[in-house]
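Working notes for the structure below.
Of the protein chains in this complex, all but one are displayed in their positions.
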Amino acid sequence: MVANTMTTEAPQRIATAKPVVAERTEKTGTGRLALDAQDVHVYYDTFHAVKGISLPIHEKEITALIGPSGCGKSTLLRCFNRMNDVVSGVRIEGQILYKNQDIYAAGVDPVAVRRRIGMVFQKPNPFPKSIYNNVAWGAKINGYKGNMDELVEKSLRQAALWDEVKDKLQQSGLSLSGGQQQRLCIARTLAIQPDVILMDEPASALDPIASSKIEELMLELKKDYTIVVVTHNMQQAARVSDRTALLWLGELVEYDETQTIFTNPSQQKTEDYITGRHG
Amino acid sequence: MVANTMTTEAPQRIATAKPVVAERTEKTGTGRLALDAQDVHVYYDTFHAVKGISLPIHEKEITALIGPSGCGKSTLLRCFNRMNDVVSGVRIEGQILYKNQDIYAAGVDPVAVRRRIGMVFQKPNPFPKSIYNNVAWGAKINGYKGNMDELVEKSLRQAALWDEVKDKLQQSGLSLSGGQQQRLCIARTLAIQPDVILMDEPASALDPIASSKIEELMLELKKDYTIVVVTHNMQQAARVSDRTALLWLGELVEYDETQTIFTNPSQQKTEDYITGRHG
Amino acid sequence: MSQTPQSNTSSDVLPDLSSRASIGESIIAGILFLCGIISILTTISIVVVLVREAYLFFGASEVTLREFFTGTTWQPAIGRFGIWPLINATLMTSFAAMLVSLPLGISAAIYLSEYASERARSIIKPILEILAGIPTVVYGYFALTFMTPLLRNIFGTDTVDIFNTGSAGIVMGFMILPMISSISEDALRAVPDSLRNAAYGLGATKFETAVRVVFPAALSGIMAAFILGLSRAVGETMIVAVAAGAGPRNFDSWGEAFSAEGFNFFKAAETMTGHIARISQGDISYASLDYSSIFSIGLMLFIITLILNIISRSVVNRLREQYE
Amino acid sequence: MQLHRSILESNLQELQSKLQEMARLSLDGLEQAIESLKRGDTALAGRVIAGDDKINQLEVDIEQTVVVTIATQQPAAGDLRAIIAALQIATELERIGDHAASIAKVTIRIGGEKLMKPLIDIPRMATNGKDMLMKSLKAYEDQDSILAHEVAADDEDMDLLNNQIIRELLAYMVEDPAKITQGSNLLWVTHNLERIGDRATNIAERVLFMKTGETLDLNR
Amino acid sequence: MQLHRSILESNLQELQSKLQEMARLSLDGLEQAIESLKRGDTALAGRVIAGDDKINQLEVDIEQTVVVTIATQQPAAGDLRAIIAALQIATELERIGDHAASIAKVTIRIGGEKLMKPLIDIPRMATNGKDMLMKSLKAYEDQDSILAHEVAADDEDMDLLNNQIIRELLAYMVEDPAKITQGSNLLWVTHNLERIGDRATNIAERVLFMKTGETLDLNR
Partner (left out) sequence: MIPETNSNYNPRLVARQRMGRAWQIVFMSSTVLALIFLIVLMLNIINSAFGLVALENTIAPSELADEPLEALEKEALVGILADNIRRNAGRKLEREQRFFADTLAFESQEKWDEVCARAEAPEGCSSTPRDHANVLALVYERVVEQQVLETYPLWDSITRGDEIRAEIEAQHPGATVEFWSWLDRNFLTTPMSSDAALAGVRTAILGSLWVIALTILFAFPTGVGAALYLQEYAPNNWLTRIIQTNIDNLAGVPSILYGMLGLAIFARTLEPITSGQFLGVGSENGRTILSASLTMALLILPVIIINAQEALRAVPSSLRNAAYGVGATRWQMIWSHVLPYAMPGILTGTILAVSRAIGETAPLLVVGAATFMTSDPNSIFSKFTVMPIQIFNWTSRPQAEFRNIAAAAIIVLLFILLTLNTTAILLRNRFSTRR
């Protein structure tokens, strides 16, 4: 484990690297870093999927990862809570600092990491259990000691789902609509009270209405959580995120405040991608 | 069969109905109607999925159908070439006029209808045959009499795919990327030289880059074909279509030129939907 | 790195990310691994058993490998061990079975997957499954008590023996039919609806869609069904044990073996499996040549079915790749 | 769950409040400029001129917000028209600020010099302009197209008043050539006031555009 | 397959060409207005005034195109800035058209009356203004920020020239009160010309915004 200074100045070291990581005055967030990826490489067997990306994730902000299909967005995201460990044939290099610890250091239990850094997936994947148990299960296995009913209610409220399900907590989570299921999955993650929530295209399987609800929810959640979201939908990244990183063939092209990326990016590649002129 | 005057004046009769179908000066298109749905109702067993929609489709234009999930967009689209016949338990009322004939009249063979009104689907679905045969098959069964090689080349060119596949026409259609597969499916439809091409979310399974290619292709194709496209992606409808119809719970809310719909719709519901305030 | 004053005040409490003891998890994994290994042991045992006894068999003075493969008579009592009569019978019953099951099975599969209404399917499918669930000894009974009399009625009692390969083969065909139709139907239904829609969208008729789009797309699955069916026919025991005959149809020469009479479906013959079943009944002495001879036949059987299985699996894998 | 597009709405809100701020500043500027002219208070005039920077900055801010909002929030229909209207109204308000500064500059150019006649019509014109501006801004806030049309009507009076003042000033100047410099300076003031009326009318136009999506020209 | 976003690009193209059209029309208007003033040609002046409608219409068109493009094409980054710039440049050009019309109106007001002195400085100023405008438009077309900065420099000359003409005219007027009416009319002309310079500078500002996304104020 490496003791690293985790400050707003941290990204300085990247300034020398090619991708331009600009730092501006913060509008939201606390100004601290929640996670700090440092020169991360990921290989699938021999395929080099993520090529030395350094990406500071700011606390209580929404960071969006965008880029063309297959550029490594999901792979990078899954590094942040060691979900890649589940995939066979993956090799990861570099460090990801979380509270001054490298989560890839020897002796770190990925299960413990995932408990602090929750994840929401592309397709809503509630457990085939009751709504109540969907929320309670994660807390239970993590040895939650408080009042479970309260936790379930609180999590569902935070996920803006309580009013819709409070009368049918014992119904199966699968009986909900797609958008509700996704919010249930978010509630489930909130119930283990993580610091960071990773979301891999959380709205792409949903219709526009359900999708905008998730967006609104993300905006609500960033008051308390740090969110990293992968999205195919550039406009979605524009709408919700505070910072945006553009990946291309496993490399970081540009990382900056979202409004800069979308109004005045510094890289031509970003400009082309943003304006829909990706050839 | 009803002999109906198919002119630009046709939509007059709708003017009395509630959804406002505005007629403006044409920018593109021929000013004639390619298809004319008149008071179409669709029932799935007892479920009333499309509720009396009248929708004139203008020749050589792109008409987009938008609306929330389940509002009946696909169902309506599939009425236009009787693809709904394949689904069991479907009942259709009303008329759809094509070249002065009701395609639902007794004695009309749906196979003949589909030959004139082609269809492209949400997920690229090339046949597990060679690229060449993918394109040639439809023409072959429809008794194409000309030079097949030329037809294949022409269709692939029109679908902006020729350059990418001309050296591997004998490879399987499945060996192509998603976006290429979708263009192959379009080429296959072009090979039977239909009048109208129906597209059901043709780009929704594709990543943004492949998706914009399809959009460009649609713009290219409308010079020769009438296109009706269903899309979840409102912005896509805005980008490519000449006219947009908003459906809601099986009813037509508004149908107008796309730029009017997106800058100055006449219905509050449209305004809300367009501005993302669908509650 | 220098510690800046603002440094990470958010780390109020350093979280414990270290490993929890997970000995339980390892023990579970170990036990499950042992379960997986059992199958390997099974195979090894089969091979060892077959090879060891076959080795003893071929080591015996009465038997030569050459005779085993080139002889046309299997008569242990007089020390004649040519396997051809048994293989010949196996081929005949299997061939008859495939002749019945393949066209019927595939037609039924096409009907069920492409034409039958959901209701009809929901009735017919379970009925076919019943057919598949009937024990083979019952088929044997049926061959003996129904099919043979039927054949004898049609072709005359003189032409048709009480035990004959034809009757066994036909009934075996019906036994395999549900398997072929079920695997083929699965393959046909695995063809995504989007392909059918594509064909309809191009102005194809239902028949063209079924036969020229769906069927070719499912062809490798259907091939696999065919080979699995064949393998099943070759290994099938009880039908032939009951209905095909209780003694090898021996030939004096290869010429006779390949004459029309050699392949007469109306005469009795004993297949490899039938022979094993018959010999192993009763208390045979473990030391006898009879005992080891059936293991040599078993080894042949094992090799044949193994090859068929390997072929079918590679075909199926090709199918899988095609759609992924 | 209710949908409200929180960022888009907060952006729209921000635009709105910045416009109000601009309006307030430019109205104040106008008032003070006229006041300084009346009283020959060059110090006040100086403050007006200095205050214009604030207004300019606000316009830049609004422009920035407009671009960011369009780029990130993909507004359409009414939202989009409101945003475009805000951008254009900001331009008008910025110019109104400039006009106020121009008037203040006249105060400074005139210096302590006694005015050739007590100012009556010019302050009246200024009041008219202020009224029009306030009306148009209210029309913007309330999306009130009737009010917007009123503004256009008021502008006609403004033009009449303007012509009258010009004639009067020219008469003074012909009478007493010594007053030519001051006269032409005052001409300049009325011109600025007249422009303020036009600006208010422009704002009213934008309001109508925002409400209906149609662009008309109320100046016609 | 190459991606070019055909509709967006054709819209941008359309904006560009409408702007060029506007620029051409307003430059022509300016030239003709000065010409009419020089020659006292009220008929020509009338044509200039009538021609302004065309320019106004173009501005409305551009505004419409901008809104439609933003609503349907979701432009971002450079594209978006170009569109916003086009909108603002159109406003400036429209105003330049108005200025030309104003000058033409002076011609009519002066009528056949002999000019108090041969026009030299005013046409020079007009030429300067035209040059600045052409430069700024070229800067827009070529996205040339150096040229844009040049425009800002030119504006300083323009202001100097303006002050000089004003002083001169005032002197004439003091000298001969009979010339006061004409003098103040000519003052009005120079004022309009001065504003044209400012407008050109504004356009240059937009060009810089479009290129860099930063808003600066070259008039400062």
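All chains are identified by letter, namely A, B, C, D and E, in their written order; residue positions are counted from 1 within each chain.
The rule we apply is simple: a residue touches a chain if its C-beta (ideal position, glycine included) is under 8 Å from a C-beta of that chain, and two chains touch if they have at least 3 such contacts.
Everything quoted here is computed from the prediction, not taken from an experiment.
Residue A:125 is the one among A:30, A:100, A:125 or A:177 that touches the chain missing from this view.
Only one residue in the set C:167, C:197, C:220 or C:273 touches the chain that does not appear here, and it is C:273. The missing chain, though absent from the display, is touched by one residue of C:46, C:65 or C:99; that residue is C:46. Touching the chain that is not shown, out of C:57, C:74 or C:142: C:142 (per the contact rule at the top). For subunit C, the residues in touch with the chain missing from this view are 22, 24-25, 28-29, 31-40, 42-43, 45-46, 49-50, 53, 103-105, 107-108, 110-112, 114-116, 124, 126-131, 133-142, 144-146, 174, 177-178, 181, 203, 205-208, 211, 228, 231, 234-238, 241-242, 273, 276-277, 280-283, 286, 294-295, 298, 301-302, 305-306, 308-310, 312-313.
Against the chain not shown here, subunit B presents residues 98-99, 101, 103, 107-109, 111-113, 115-116, 139, 141-146, 192-193.
What subunit A contributes to its contact with the hidden chain is residues 81, 83, 86, 88-89, 111-112, 114-115, 118-121, 123, 125-128, 137-138, 141-142, 174, 185, 188-189, 191-192.
As a convention for this text, only the chains that are shown with their structure count from here on.
Look at where the CA atoms of subunit D average out and do the same for subunit E: the two points lie 21 Å apart. Averaged Cα coordinates give subunit B a centre that lies 51 Å from the centre of subunit D. Taken residue by residue, subunit E touches two or more other chains at 3-5, 8, 67, 71, 74-77, 80-81, 213, whereas all remaining positions touch fewer. In subunit A, the residues that reach two or more other chains under the touch definition are 209, 212, 235, 238, 262-263, 276, 278. Those residues of subunit D whose C-beta lies close enough to touch subunit B in the complex are 2-5, 8, 74-81, 212-213.
Residues 68-70, 207-210, 212, 232-235, 276, 278 of subunit A are the ones touching subunit B in the complex.
Within the complex formed with subunit E, the residues of subunit B that make contact are 160-161, 163-164, 209, 212-213, 216, 219, 235, 238-240, 258-259, 262-263.
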